[in-house]
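Down below is the structure, laid out as structure tokens.
Here the complex is missing a single protein chain, while all its other protein chains stay put.
Showing subunit A:
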């Protein structure tokens, strides 16, 4: 009796290819794409912009740009992700980034953070984003002709967030997104596992994946995905080459990949594939792992994550 195959995710940040690749991944049953980015990646289109553009070229797949808490205004970040969720009708997500090199910080002129200070900053930005996404209740817009009120001010909330290094009054300029809160993904080594919806584990052995997945769940992670570098360790001519930054498990041949994913089935909820040349390799991956397209309609639906209750909702 075989386990259901884990969800599939594909990392496309390093690939300049556009909508065609993501549409192919959608057709092959991938639940989402992640779009790695960095303020120092001078040759790349900013990930949030890419994701928004892809939102209207796809219909089912989740879109998860990598946005860095260290080099952005938290209010802008929350607005951008909420807007992506609106534009994609509920397929928006965010891969929490914490690029913290001095060079990254120098792009915005903020003194670098590290260690516990950095971890606190990551936690604060996630917390304020979640509060801002909830700052409009779902039924805040009432369009009541009789009283002339477009919205109900009791249902649009100041968030009055004070973190270690910044504060935000709110509310968001954008009404609550279709998913309530877009899906938040991040690596288990960020130190904020309990604040994430999907924890990404990059470990080099199955045992280590299992161990870290167990810890992530104990820390409150609803879902755990394992990173798999496809091509790493296998014959160089099997795939398009090695991924830019290996990391995670590796699979050398299509058969290896199938076997690895089946092994991971009982251990994690999904796998995120990192490929050196997704355009060339995706058809072969689809041949061994492909399945019917996800039916959504939202990414939360696809992943089985409930739509969160609003933390500001007034008791009826």
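FYI, a residue touches a chain if its C-beta (ideal position, glycine included) is under 8 Å from a C-beta of that chain, and two chains touch if they have at least 3 such contacts; residues count from 1.
In this text, contacts and distances are computed from a predicted model.
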Undepicted complex member, UniProt protein name, chosen from "Autoinducer 2 import system permease protein LsrC", "Putative membrane protein SpoIIM required for sporulation", "Xanthine dehydrogenase family protein subunit M" or "Oxygenase": "Oxygenase"
Residue among A:107, A:120, A:204 or A:253 touching the omitted chain: A:107
Touching residue (missing chain; options A:9, A:31 or A:55): A:55
Contact residue for the chain not shown (choose from A:34, A:66, A:80 or A:310): A:80
Touching residues on subunit A - with respect to the absent chain: 19, 39-40, 42-46, 48-50, 52-57, 71-76, 79-80, 82-84, 86-89, 103, 106-109, 136, 141, 143, 145, 147-153, 156, 165-175
